[in-house]
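Note that this complex is displayed minus one protein chain, with the remaining chains in position.
On to subunit A.
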Amino acid sequence: MNSTAIKEKKIKGSLKEKSQKLMGIGPEDAKLTKSYMAVAFIALLIGGALGLLQGLERAGLLQLPHWFNYYQVLTAHGVLLVLVLTAFFTIGYFYAGLSHTLGGLLPQVRKMAWIGFWMKVVGLVFAVVPIIQNKASVLYTFYPPMAASPYFYIGLALIVIGVWMCAFGAFINIAKWRKQNPGKHIPIFAFFATGVFVLLFFGSIGVTIEVLTLIAWSFGWKATVNVLLSRTLFWSFGHTLVNIWYMTAISAWYVIVPKIIGGRRFSDTLTRVVIILLVISNIPGGFHHQIVDPGMSQTLKFLHLFMSLSIGFPSLMTAFACVYVFEKTGRKLGGKGLFGWLKKLPWGDVRFLAPMIAMIAFIPAGAGGIAQTSNQLNQVVHNTLWVVGHFHLTVGTSVILTFFGISYWLIPYISKRVLTPRMNKVGIVQTIIWTLGMLFMSGAMHWVGLLGSPRRTSYTTYGNNATALGWDPYLIFLAVGGTLLIIGVLIQVFAVFHMMFFAPKGETEFPIAEAEEPEEKTPMWTDRWGLWIVIMLIVVSMGYVVPVVDLIVNAPPGSPPFITW
């Protein structure tokens, strides 16, 4: 290609980008994200209702019938909220952002995202039908040798492949943009998307191997399965997924929230470094779910403590960045004194309030995470309700409230409508109800977990055991929290579909903040994704080669399938 052709292409590319930014999202890209959001919030509605049933049951206020038992409900609650809501929201959100920052999705990428969408929907149907039939009450962690119907695993495999389609679609779109924009940095939002999709793909390879094995085993083609290896492969994905949600949430904290409060975002270089660190250090973190497992030495578990704690480091960088931006913006807006800047922040704007509470929740949530990953401390709380309290604070509050906050501008943006002051008020009320609900529920779960009450157990007094009876007063708060949360769910789902179809028409911007000024030029090495992926794979090998080889070579005879429900 000669230089004029390149120049022409560049001009054409940048023109397309500019027009996209001025005109808003194209109808085809909008439809894609709308579909993803619709599925996400329907999953929230159903999964949330199931959550309420669990809270009431666990508090001893409600007895679920045998044809719709606690463990069935718990399996469905997990699959709908942990897999469906988060996956559909994350993909819908990043695809809208890629469309916005890269000048529209490429037609073939849009097609891939649609194929991915339908694969996930079909996969979901495959997974949910056996759950309803009580043939897959194995919870969303599906630890073998409990064996679900093979169709449950086939459904999960389809969902994963559907996610991969979207990951590769994103890679193709970003690669094309880079080709058209030589010498330019990947836009920050697309940089976040790259990190998330890299983790989604590489992080799910282990669990895919597990699920394929379980398909063969549950059909009876394979007599036994390696229980501990399966568990290890599951958690190589399980904890990565947690950090994928987290990275999706902080993309809004770094890029979106500063714009909403009228400020600039934190150092571009350091933001990119945080993303790179999260991608590199993440996958081996899953071992901290196996701290009290047999078959792994204390030395191995100690080495993995480093892997888990190192994920905490970029989060502590993020904590600094968020407060820095708030203070700087608050002072620019006239805030005086040590804390006067706090008053200048737009607390009455749901697009700020929801993610702000999400960030505040992450302070105890992150601290609890660091504590419970430290081997001996984990032993105190492992598989107690403490852990459930922990992830209702991290995922249920830090991540989900950020998603809710995003919905108040993203849904109007894709629907070519606006957020009215009234809907903003609805959002504020929703945020407060959600916060209170989680405070009750997660707080009580943490406390009663420390007292020893186990997770994933329907209401029981263990034959009127005095210790177990002592937990009952705390468990009532699960029902109180759950009731508040379902009100929050109903308001949120109403808000999303109202903004999608009924809010007044108008233009809403995709709020991306400018970098700080004077900004030191971001070094080009940050964009070397090939290098980061290689380093990530080296770290994954360091974490996994020794234990996985050990689990295979020194494996005990495997286990046949069991149906124990």
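One rule holds for everything that comes next: contacts are C-beta pairs under 8 Å (C-beta built on N, C-alpha and C of every residue); 3 or more make two chains touch, one makes a residue touch a chain; residues count from 1.
In this section, contacts and distances are computed from a predicted model.
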Undepicted complex member, UniProt protein name, chosen from "Ion-translocating oxidoreductase complex subunit G", "Spermidine/putrescine transport system permease protein", "ABC transporter substrate-binding protein" or "Cytochrome aa3 subunit 2": "Cytochrome aa3 subunit 2"
Per the touch definition above, residue among A:37, A:79, A:190 or A:270 touching the missing chain: A:270
Options A:182, A:421 or A:463, residue touching the unrepresented chain: A:463
Absent-chain contact - pick from A:54, A:194 or A:384: A:384
Missing-partner contacts on subunit A, residue numbers: 69, 71, 137, 139, 143, 145-146, 226-228, 231, 267, 269-270, 273, 290-298, 301-302, 305-306, 309-310, 312-313, 316-317, 320, 324, 370, 374-376, 378-380, 382-384, 451-452, 454-460, 462-463, 465-468, 520, 523, 554-560, 562, 564-565
